[in-house]
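What you see is the complex with one protein chain gone and the rest in place.
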Amino acid sequence: KQTPVTPFKQPPAAAAASKDLPYMYDSTVEATRLFDCLIHPVKPKKFFSELWEKKPLLVKRHMPCYNDGWFSTEELDKILRKENIIFGKNIDVTTYSNGKRETHNPPGRAYAPIVWDYFQNGCSVRLLNPQTYSHNVWKFLSVLQEYFGCMVGANIYLTPAGSQGFAPHWDDIEAFVLQLEGKKHWRLYSPRNDGEVLARYSSGNFTSADVGEPILDVMLEPGDLLYFPRGVIHQADTPTDSHSLHVTVSTFQQNSWGDLMEQIVPTALQLAIEEDLEFRKGLPRDYLSYMGVVNQDSDNPERKAFLRKIEQLMTKLLSYAPVDAACDQMGKKCVHDSLPPVLTKAEEMCSIHGNGERWDTKLNTVRGAVELEPDTPIKIIRKGVLRLVGEEDQVRIYYTLENARLYHDTEPKFFEISADAAPAVEHLIFAYPDFVTVDSLPMKTLPEKTEIANALYEKGLLMTDEPMQAVDDSSSEDEDI
Amino acid sequence: KQTPVTPFKQPPAAAAASKDLPYMYDSTVEATRLFDCLIHPVKPKKFFSELWEKKPLLVKRHMPCYNDGWFSTEELDKILRKENIIFGKNIDVTTYSNGKRETHNPPGRAYAPIVWDYFQNGCSVRLLNPQTYSHNVWKFLSVLQEYFGCMVGANIYLTPAGSQGFAPHWDDIEAFVLQLEGKKHWRLYSPRNDGEVLARYSSGNFTSADVGEPILDVMLEPGDLLYFPRGVIHQADTPTDSHSLHVTVSTFQQNSWGDLMEQIVPTALQLAIEEDLEFRKGLPRDYLSYMGVVNQDSDNPERKAFLRKIEQLMTKLLSYAPVDAACDQMGKKCVHDSLPPVLTKAEEMCSIHGNGERWDTKLNTVRGAVELEPDTPIKIIRKGVLRLVGEEDQVRIYYTLENARLYHDTEPKFFEISADAAPAVEHLIFAYPDFVTVDSLPMKTLPEKTEIANALYEKGLLMTDEPMQAVDDSSSEDEDI
Amino acid sequence: KQTPVTPFKQPPAAAAASKDLPYMYDSTVEATRLFDCLIHPVKPKKFFSELWEKKPLLVKRHMPCYNDGWFSTEELDKILRKENIIFGKNIDVTTYSNGKRETHNPPGRAYAPIVWDYFQNGCSVRLLNPQTYSHNVWKFLSVLQEYFGCMVGANIYLTPAGSQGFAPHWDDIEAFVLQLEGKKHWRLYSPRNDGEVLARYSSGNFTSADVGEPILDVMLEPGDLLYFPRGVIHQADTPTDSHSLHVTVSTFQQNSWGDLMEQIVPTALQLAIEEDLEFRKGLPRDYLSYMGVVNQDSDNPERKAFLRKIEQLMTKLLSYAPVDAACDQMGKKCVHDSLPPVLTKAEEMCSIHGNGERWDTKLNTVRGAVELEPDTPIKIIRKGVLRLVGEEDQVRIYYTLENARLYHDTEPKFFEISADAAPAVEHLIFAYPDFVTVDSLPMKTLPEKTEIANALYEKGLLMTDEPMQAVDDSSSEDEDI
Partner (left out) sequence: KQTPVTPFKQPPAAAAASKDLPYMYDSTVEATRLFDCLIHPVKPKKFFSELWEKKPLLVKRHMPCYNDGWFSTEELDKILRKENIIFGKNIDVTTYSNGKRETHNPPGRAYAPIVWDYFQNGCSVRLLNPQTYSHNVWKFLSVLQEYFGCMVGANIYLTPAGSQGFAPHWDDIEAFVLQLEGKKHWRLYSPRNDGEVLARYSSGNFTSADVGEPILDVMLEPGDLLYFPRGVIHQADTPTDSHSLHVTVSTFQQNSWGDLMEQIVPTALQLAIEEDLEFRKGLPRDYLSYMGVVNQDSDNPERKAFLRKIEQLMTKLLSYAPVDAACDQMGKKCVHDSLPPVLTKAEEMCSIHGNGERWDTKLNTVRGAVELEPDTPIKIIRKGVLRLVGEEDQVRIYYTLENARLYHDTEPKFFEISADAAPAVEHLIFAYPDFVTVDSLPMKTLPEKTEIANALYEKGLLMTDEPMQAVDDSSSEDEDI
């Protein structure tokens, strides 16, 4: 019988944080560890070379507790009681029976008894963005997003016994289904043609006739995992003797080469036109007479020359492709899409999140000021918490820390730094997860080094290796004693 | 020495709820009690006849704890650490010195140490909408809004010793200043002319030269109250030996006869035009030659007749004035502006907020269904929680329960009921705070009565006199035993 | 047998202009004369006291040429060939048969042969805004608008024999139907209830069943006139032996007391709130509990007091009613809606439209400068060509001269004058149709007088009593000789 890799009663992120010393903490390592657990016993290397974006993966674990800690029906009940969950916005109640998919959302708030009433009457319940309400889902997803280098989302699905909530369809994301409670019978089907493979947009609902024979037909039990790529058609129902609860972790939405090319190509063309006279020259005076669909079958020599010229210009485009700037734009988008990190107590104590001035109720005054010194060891608080982007003639730092847990509830957050300070930020990025001293930052003068360090610190982006001592505390605490 | 009317260490709303049996709870009574405390020892009758909207009121209590429970600098520190408070949106840091008012907000999140740094450097701190973050402020304001029949808001002001945060100005609200910590020196000035009395919009900043001699010059200490009407110019600074913390409770913004008239008058005119031929008749063919500012001084007889005709039409307007419908629109606006109520444990247990189906983790199933019976005593959960409005040929119930604690963060919430059910809702409104049975609702059949009762119950608007027993629990619980 | 009042072979406006000396020209007189002809032999006094806005008027003239000069099918043919007339925008082809109203417009330009093809196939042709293309229609309407003091429009209707183009309906304008060619059978029906009398908006299409028995059933022949008020239901068809052509002249759209009240009432309320403390006082704290539709039948004394208070405030509104300013707003709208005037040769020669600097091709230079002298007699070029309006703390002159012949194709045109110059403009307005000298304008200094006179002259709004002599022409022309 298998052993869980991590004692999942305590969620792995928390486990990692508590086991390690804070100054050793590396969000990249933690992300890797969490993903390893997710697909265990399959190895990542094998997963990414043989399965990822290619075929489904089923892991039957025979260990019901393996996925514990993610979510439970009990937590759903609590969320419905405590949070302002709105039908149609945060939660859906749906059925799929006799080939018909229906949504039954009443208007207004989803009070627990109303949701349970629908559930008792055979409706499936889908909780959207559970990371907004569930601390653990938030924590897991915020760690996984560092692993995938792009947004990681989730939905929760609760299905009563003997029912199905959704019609056969495909999604636009890589899906990791983690079975949490009860059982669910899944059927997966191949994309029906090449154009549907790794489909860019989700499909509509299919009928049984549309989808043919399943390529996988399996019963998931608690602890099991099912992965399948975007474009794979799927449907799932519950046996008559058991409800089902699972979380679907999703990623790689709009994160393809084509998406990056959409950043690169229009800008490349603008640059080419600005810089290359060939692109600014006038078209042949009479090209409209031999070009156009009407002339498609003509073998006019001017037409051929015209087509060769287009070929030559397309080839030239490559040399103007702003690949790195486009990647930074993708990175900026990723930062905006991301959840803010769940900071550990230790991280808080070593950063502005938990250290520094506070109100002293006894003394009726502010106490606890701290100051970065030249020899204070600092590092970026999490690998994925910021991105340095050149934009509109500015150097900007985009960061995740002030994002809401609700997707895109805040605008992209950034601040500008001077071009001179960029190497200092790069130094911190490359040094991660190691600490460097303020004084070691590659800038000319100490005041400049301190200034950029303070700017990052005050945005919550830096942590020290241990909690800084308050400059005003030693004496006063003495007095207290 | 004065005694506090209510032991305010325990906030009065909570006190009231815990002392009384829930089925006796009357939100109107509680609201009255809270307002009595607020202005104690002044009596409400005297207050409203002699002071309200007329002159300032100062209550020196010599009892520092009198306003306890509202808020503290300690709570501000906690909020800054826990919530995503944003400079310029939720909080401001300001100064007023040498006659110059400045706002010093940096961009981004107001981490506690940054706020305290500004405070140490002489900035005043204003926390907007503290009800969004402070449970007690939320509770007090949500009770007071039932008293005033319109939105009640608040700001928190924290000022360091020896400073002033704001220039002399007037506000567009009735202000109740409750001194919480430290001391503050206030100066009040009369409106400078009749047009400024009960001003409809807040003023800009004044200079000392603008405002003349104060009509009140006083030092507030913890426990004290200062009330003044909208339009009264004021400024306040701290002595050099003490910081100051106060909450300003505000109400009656855009709640004047004129505001109501703005609802009535345009609609009255539309109705008159639709129903009264006099309004649809053509203007005199040549009126443009004797009317208009150019002809203002003319005593042309046609001109006089024209003016008499206008007078006659203006008089006729009154008979088309939709006063009740306009009041309902004001009531609907009030419902949208309002905070949701802070329900007591007892209220929750007697309503959908705490009773009814829940997930039974041991049995892995839903349990606890309850049902309104013909003889179940019911009442509206709070007097001010809903408003019945006729609108767009529908009967609608607007309600506060799904409002966010953040002002206008949700759209107005309503649902439609059938015209036949309106008398049943009216019956419940008039019966408040008494319970009536489902069967006593003035509708024809029991299924109709049950349907409207269930509709209200499922929106969280009804409570029963005691927690209903689950219909599925008796037997199963027996089995458990 | 009747004699035409005016020899209409020569259109009356042109006739008037040519008969009179230009310095005697009075657009008010001409407008009166044209309207007298229109309804002849009915007298205006009788028309306006007994018929206008009350009942239909039929004038059978037995003089086929009486309406000549307005329009002809021949002119329609020319317009279709010369102008870019677009189906659905400028022209409609329609049928009404077997109780069904249809529009048959193809997309694109209405080339004459296409229109005639539809006509041959039984379609009625409606030309919208003929004043844009027909010089005479423009001239007549621009004169009539001075008579009615508001916009006067027109449509042309051409109907093939034995057909009907439109279903029974009512319009939102006072209609004057002038039969031009062929015959048309008209049926008029009373408004079906009081609310439809002088209806504010046009109706949809009716069936025969909707409209009952006609109150008038008549055959129009060339030279005849039919007038009926807005709200009167009508339909018309052609006999099998004759096509029909008529023009419908329309006026008094949105020109009722109610329309003026819509200008007055909201502003009156804003002024009352600004100036009258009663309007700024707060509403009673608990009014929402006794007001509103729910309480409609209550005889609560507070409720009665509340209603009395509303009555009192409504009455007070009258004293804040800005009647003259509202009339000026109506006048401004009328100026924007109006056609520009058709100036006579004489008017052109006595104004900037025809006098002043011009390019001298022989001399290759500019010649012909003219100058207003203190003793130059001046008057406004047409009574209705401008309106003086106080607005946004400015004195503005709105004017029709730069309006397009296409309705609202230009923005309202105005220019600002100094407040000091307003009496001078008023002087010119009151003096009309008489001339006054520049020097007689009521301003302090001659340069000021000349400045305002020049400003009006350069906008084309002033004319002199005779063509001014060029200051550079006398000597130079002598030299030429």
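Which chain is which? They are A, B and C, in the order written, and residues in each are numbered from 1.
Convention: a contact is a pair of C-beta atoms (placed from the backbone, for glycine too) under 8 Å apart; a residue touches a chain by one contact, two chains touch by 3 or more.
This one's a predicted model, so the numbers in the text were calculated from it and none came from an experiment.
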Here the chain that is not shown touches A, C
The listed residue (A:103, A:121 or A:289) that touches the chain absent from the view is A:289
Contacting the left-out chain: of C:50, C:74, C:275 or C:420, that is C:74
Sole touch to the unshown chain from A:127, A:272 or A:346: residue A:272
Interface residues of chain A toward the undisplayed chain are 48, 52-53, 147-150, 174, 194-195, 197-200, 252, 255-262, 264-266, 269, 272-275, 277-283, 285-289, 291-296, 306-307, 309-311, 313-315, 317-318, 321, 323-325, 327-328, 330-331, 334, 387-390, 426, 429
The missing chain sits against chain C at residues 72-74, 76-77, 81, 84, 86, 107-109, 111-114, 116-117, 119-120, 181-182, 243, 352-359, 361, 364-366, 368-370, 401-402, 404, 413, 415, 458-460
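We adopt the following convention: only the chains that are shown with their structure count from here on.
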Contact graph of the chains (line, ring, star, complete, other): line
For the copies chain B and chain C, the interface residues, called same if over half of the numbers are used by both and different if under half, are same
Note: chain B sits from chain A at a C-alpha centroid distance in Å of 40
Here the gap between chain A and chain C, centre to centre from mean Cα coordinates and rounded to Å, is 65
Residues in chain C with touches to at least two other chains are numbered none
